[in-house]
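All protein chains but one are shown in place.
Chain IDs A, B and C follow the sequence of writing; residue 1 opens each chain.
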Amino acid sequence: MKDVMALITNTKSEEKLSRLTQDRCIADIPFGGNYSLIDFVLSNVVNSGIRNIGIIITHKYRSLMYHLGSGKEWSLDTKRDGLFFLPSNNHQVFHKPLHVDLRDIYNNIDYLHKSTQKYIVISGANVICNMDYHPLLEFHKRKESDVTILHKKENELTPEDYFDCDFLNMDSNHRVTRIVGSFDEATTHNVSMELCILERELLLKILDTCIASGNWDLIDILNENTETLKIYAYPYDGYAARINSVHSYYKHNMEILNPDIWEKLFLGTHLIYTRTKDNPPTKYDKTSSVHNSLVSFGCAIKGEVKNSILFREVKIGHNCNVKNCIIMQNGLIEDNVFLENVIIDKDVYIKSGTYLQGKAEDPVVIAKKSVI
Amino acid sequence: MKDVMALITNTKSEEKLSRLTQDRCIADIPFGGNYSLIDFVLSNVVNSGIRNIGIIITHKYRSLMYHLGSGKEWSLDTKRDGLFFLPSNNHQVFHKPLHVDLRDIYNNIDYLHKSTQKYIVISGANVICNMDYHPLLEFHKRKESDVTILHKKENELTPEDYFDCDFLNMDSNHRVTRIVGSFDEATTHNVSMELCILERELLLKILDTCIASGNWDLIDILNENTETLKIYAYPYDGYAARINSVHSYYKHNMEILNPDIWEKLFLGTHLIYTRTKDNPPTKYDKTSSVHNSLVSFGCAIKGEVKNSILFREVKIGHNCNVKNCIIMQNGLIEDNVFLENVIIDKDVYIKSGTYLQGKAEDPVVIAKKSVI
Amino acid sequence: MQKRKEMLAMLLAGGQGSRLGLLTKHIAKPAVPFGGKYRIIDFSLSNCINSGIDTVGVLTQYKPFILNSYIGIGSAWDLDCGNGGLFLLPPYAREKGGHWYSGTADAIYQNIDFIDQFNPEYVLILSGDHIYKMDYSLMLQCHKEKNADVTISVIEVPWEEANRFGIMETNSEGKIIQFAEKPQNPNSNLASMGIYIFKWPILKECLINDQSDANSQNDFGKNIIPKMLDRKMRLFAYHFKDYWKDVGTVESYFSANMDLLSGESELNIFDDSAKIYSVNSAHPPHYIGSQAEVDNSLIGKGCQILGKVKNSILSPGVYVGPETIVEDAIIMPGVRIGKEGYVKKAIIGEQTFIQDYAQVCAADIKEQPISEVENHSGIIVIGNHIDFSNNGTNHKTIVDFCNKKCLRSVMDEGCNGSYNQHQKRRKTF
Partner (left out) sequence: MQKRKEMLAMLLAGGQGSRLGLLTKHIAKPAVPFGGKYRIIDFSLSNCINSGIDTVGVLTQYKPFILNSYIGIGSAWDLDCGNGGLFLLPPYAREKGGHWYSGTADAIYQNIDFIDQFNPEYVLILSGDHIYKMDYSLMLQCHKEKNADVTISVIEVPWEEANRFGIMETNSEGKIIQFAEKPQNPNSNLASMGIYIFKWPILKECLINDQSDANSQNDFGKNIIPKMLDRKMRLFAYHFKDYWKDVGTVESYFSANMDLLSGESELNIFDDSAKIYSVNSAHPPHYIGSQAEVDNSLIGKGCQILGKVKNSILSPGVYVGPETIVEDAIIMPGVRIGKEGYVKKAIIGEQTFIQDYAQVCAADIKEQPISEVENHSGIIVIGNHIDFSNNGTNHKTIVDFCNKKCLRSVMDEGCNGSYNQHQKRRKTF
């Protein structure tokens, strides 16, 4: 994939995630005990052999930049190509799906000009999967496609899960006839994965038409050109999760406690890279009792933990009872604490004797650095 | 200097440099044939042993981030500490000297909290020198100073050079009695070098008072507290140049053609690091004639060059006559071109037969990517 | 432009480590995994950077490939800095051919040119097989205060073990007045830790001197130090009082690992102030299954624990199958243990696959059963990259051998390899 570059855009519609995005962008939301959301798409890109990667940053990006650092963990601290941060000067919130505001890209058009690759992958940062893009590129070439959009057939849709999805209406040959923004208009359950591939030259042409027309929404433009452009849909059939609300965030975290999904996501096609941290292994005390849980490193566990995800350096005291919880980095849970259906953000200190219970369909979220 | 961290602030008052800052911040203005302005302060900081460095970025920072990359060239791609980009959410232009808008720092206060060093150096990015900070720290400790400001005694001041300087009025013991913003009020020619050192805890206290008072100008706050705070001035007696206008930019570039200054600046206390570029050595043709010039690598010279600075990959054609010019990276000068007192920004293409002449006191500036 | 270094460190990492048996069959001792996350050399290298030493020469000789690629240029320890750096120093050929390093002192002797280019005042000599956290800058301070020619770091050992060490006798100001290698009747219990700070000009002179002595084994403990004592030089002892362990044998390696599990270990790897750095692999968080039990153990990244783990240390990427019991064991990276098995008091080498129903438990017999399995005083060691689950090959023999003959249990009810027996035991875990 020497001939492919990637642009990672930052999803802006974050209303339903706002309890997790007080001081971070969506791409940097912690997930799966050790990762930020962007780690998944970034690892997919790197493991597919793409070496020129631009990341559009809009606001609240400091923690994201800290997370990505020199790009060393993704082997992107190279002389040739590598990782580029592309500031969007556009602070307006933009609600259309596929979440590609072409103004952000236009604002960095000289980066596109300077790049040498023939193809470009444009992706959001909020889809979790472990995927190799080679078959997608093959498909794109074989179909002589102009734009190929990744999609997944979802048979168990709930409005809650997919309130802001795009659906791809297509013919029997996978050619997209229309991209629709609501389930009601959709003829199938083909959910767009917010990732497409096209030629860099075509993207530059599309940007030209944007300037002329004043329309900067990629989906609108594609819909207006379904006859002149060959737009195809490539089906992904592996595990994928789309994070667009606290509800889906909680649900998909719990989902990876399924060992099959854990294996597919983390030990599947390739490894998922993340920022290196020098923490010791996790210490299980004699008194600990842990079941069906995902535990990162540097934790020290003395109490009971069940169906939960512990990020690094979480300490769980004696006689605790932690059930169906997500506890992010550096959580300090003193003795005799009861927690059920709770999402605890980073650096939270829960004092001895606390009792917190959320609902499974609406977990309690404890903000970063809280003391309770 | 394990116990010192550094904050590099981005000078915002750029009216007189605007012809060079169309699409870059001041910190990234090319200087001396191979560098960006920030390379000097960053190399000083790193060579003094400081490993925790925050850079405040405000606007037009993409090229700066590209320049700094992973921080590898400054040995800052480390696990512990390293290089941090600190976004200022404050886009207002702020005109007071020492150019420290404390709002930018307050906006990143958790970075200050997280850091472990006792002292902090705060510096602008537009002073060119090659300096070790150890003696400054020694002085600061010996004097039991609260805030120590670096200054230089300038005896040949012109209003043009120092229109936006701060001057330090001080007693015989180097204790600062007042920081004044204009030469008229100054009792001496002690120009502030826009660099100070203080304890991190004191900076945090000052930020507290800012919130209370609504005054975010560090100089104002220092002036109001010259009795309670021990503010000292540390004199720097090496070569230093302050870039605040196209005039001073041109003047100081020409100044380093003096071999003594070239040696002091580049082979002095330590090396000045910059982004690595893989260019071949410079090729001098049989027909070339080059005198009193600074030439970067990857150039190919066929014509005459005198009293000029050529950045990397500049090509000078046959029968050219280039005098008193600064030609930035990738300039392509065809045959039979006459250039005198011209500053040529990056990626400019000057066609055969062109004649361009500026005045020594007001050079012509050719914008990036021009074709002439 | 190279500035003078106050002190650089030379880390001896070339020994064969034959007393570690199968653990060092394919890799150098300093590269052996430790503590569920680290490799042994992480401790010395982290100590260096935590003590402010940024220039380290690593002397390699024995099977250095994994060690070399693990260390690289020292990025994992932030030693890849502009000013200093980490340098691998294998033996090399000169105009007239090459010389292998024939002793610890000879290894340094052959790299005099390397050291000279940094023109250091002091040289710190370290071993690559010690587990400890130490601030060498404090030792250097002591060295300077005493104006010593060499300062030797010493630790108090139990009197009854003193005859296994190089023992120092010191006067009241810490000056070493006598040194005895493994004395029968020790006069002191201060043992040398094999950590030295020398004035470089003095060490250089001693090394050159020692080379001309045809009878010398070119060893620091056996030759250089005794000769300095004979020459009435200024030798001082630096008392180290924290946790320190030489992991040169399977037994000491095993117990140093187990020390991490005892609540009171003096080596606090959880301490943030002087972190032990290592190369981090891209493993996910580990998964503890619904039926799993984990008790007094360290679990590394990427493990999948479906069975029961007690008093054990699991390195990254270990799989423990359902209803399998792992007890008092050290499991190296990438090991897979099938279902309903039993592992007790064992060290299982990297990437080895243990088949379902297997019984790996300490034997009380002395014989060496087969080349991939060793018994070190009751600790079973199984080599790297062995696939016992592959029944079609001659590994079957090994499996049978393990199950039926060699690996008898030391547990009270004995180990007859029967599945029922094992089931019963598992229930009473």
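Quick note on the criterion: a contact is a pair of C-beta atoms (placed from the backbone, for glycine too) under 8 Å apart; a residue touches a chain by one contact, two chains touch by 3 or more.
Note that the structure is predicted; figures quoted are calculated from it, not measured.
Undergrad: Out of A:Thr21, A:Ser63, A:Thr78 or A:Asn336, which residue would touch the omitted chain in the full complex?
TA: A:Thr78
Undergrad: Among B:Ser293, B:Thr354 or B:Ser370, which one touches the chain that has been omitted from the display?
TA: Touches the omitted chain: B:Ser293.
Undergrad: From the list A:Leu271, A:Ala300 or A:Leu332, which touches the chain that is not on show?
TA: A:Leu271
Undergrad: Thinking of the whole complex, not just what is shown, which of B:Tyr111, B:Phe183 or B:Tyr284 touches the missing chain?
TA: Touches the omitted chain: B:Tyr284.
Undergrad: List every residue of chain A that touches the chain not included in the displayed model.
TA: Considering the whole complex, chain A reaches the absent chain at 2, 46, 74-75, 78-80, 270-271, 273.
Undergrad: Give me the chain B residues in contact with the hidden chain, please.
TA: Residues of chain B in contact with the hidden chain: 32-34, 72-73, 257, 259, 262-263, 265-267, 271-274, 276-278, 280-286, 288-298, 300, 309-311.
Undergrad: Could you pull out which residues of chain C are in touch with the chain that's been left out?
TA: Against the left-out chain, chain C lists 14, 16, 18, 60-65, 68-69, 72-73, 75, 80, 85, 87-95, 97-98, 100, 113-114.
Just so it is clear, only the chains that are shown with their structure count from here on.
Undergrad: Centre-to-centre on C-alpha atoms, which chain is most distant from chain C?
TA: Most distant chain from chain C: B.
Undergrad: Chain A to chain C: how many Å between their CA centres?
TA: 41
Undergrad: Could you work out how far the Cα centre of chain B sits from that of chain C, in whole Å?
TA: Distance between chain centres: 49 Å.
Undergrad: When you check chain A against every other chain, which residues touch at least two of them?
TA: 72, 276, 278
Undergrad: Residues of chain C that contact two or more other chains, please.
TA: In chain C, the residues touching two or more other chains are 277.
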